[in-house]
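Every protein chain of the complex appears in place save one, which is left out.
Here the chain labels run A, B and C in written order, and each chain numbers its own residues starting at 1.
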């Protein structure tokens, strides 16, 4: 179980290898990589800058990860979130979950992404091709997605 | 969209890189890696041999992948399944899905794994520590999991 | 009709071969009838198809149900429920 916030790119294969190293009890490893898209509401996106709340971010990510570990039989998990200025095609976030069972790995990764989106203190600012710079508005659909897990018996 | 059956190990990072190469329209990439566990019903597992039906396997995997592409707005997907003798810790199967949207990538990867488990003509034979060699029985839970997707409106 | 039969996993082990070309009598028209007819063709088939209810079939590399017609088939495969992934 680990969380990290960093401006540097992350290495998917390296992270997964470290998490799996020497283990033969894992049956399923799920990774989610969120990346910067070149399009924002029909406008061409030039760059995206991620601001965060140092200290609180790590605490929230760790809390969300602990919650997932309590709900599912996870053998290991990892959250890496980037900050700073990113361009289309760059990675933003990596979530890795490993379990003996496939359903647990899938559901926990999905859960981590939903909660990360609604509770981790990150804010995205977009630079569009027409020169506009604006803060991304939170999506109601993210709140709805996170709501799926409320009171779910596990 | 691609499917492959091979005895060789696959390279998670290389596969994901190839699938993402030059693309800036992807927002979400999900990978599922299924691996050989060291345990089978409480017994220590020494090795697992995967037999398959050449030709039909590729056709089934391609059919399952096309079905996923019809249900979700997938930008790209990949299925790689290994065959032959594998030991604990070895990879068995890789599913990668990429989409502009996170829910599509997650759901499609989950769907691909469920259908792959119930329709791709692979059979696992286990060698246990006590010398027993037996064919793995299909799990009712896999049929149930695949049943989740029946008639799902998308 | 003459058709290639293929066997996988424990069906293959029990039949004792992976593949064979067989001539099936005209009265045998479905997958289920083919399994029942095979059972009469020797002790190895009898053993292999003893638990016929759990055996799955494919015609020309497509999954089919026991009631499927075998007319026109080039290749018919019998195997246990799949366990890949």
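FYI, a contact is a pair of C-beta atoms (placed from the backbone, for glycine too) under 8 Å apart; a residue touches a chain by one contact, two chains touch by 3 or more.
What you see is a predicted model, and the numbers here were worked out from it, not measured in a lab.
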Partner chains on view for the chain not depicted: A
Option from A:12, A:92 or A:109 whose C-beta touches the chain left out: A:92
Option touching the unshown chain, where A:24, A:39 or A:125 are the choices: A:125
Touching the absent chain when the full complex is considered, from A:56, A:87 or A:129: A:56
Positions on chain A where the hidden chain makes contact: 34, 50-53, 55-56, 59-60, 81, 92-93, 113, 116-125, 135-139, 142
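Following the convention adopted for this analysis, only the chains that are shown with their structure count from here on.
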Chain whose averaged C-alpha position falls nearest the assembly-wide average: B
Whole-Å gap between the CA centroids of chain A and chain B: 23
For chain B paired with chain C, centre-to-centre distance based on mean C-alpha positions, whole Å: 26
Centre-of-Cα separation between chain C and chain A, whole angstrom: 49
Residue list for chain B, restricted to those that touch at least two other chains: 34, 113
Chain C, residues touching no fewer than two other chains: 85
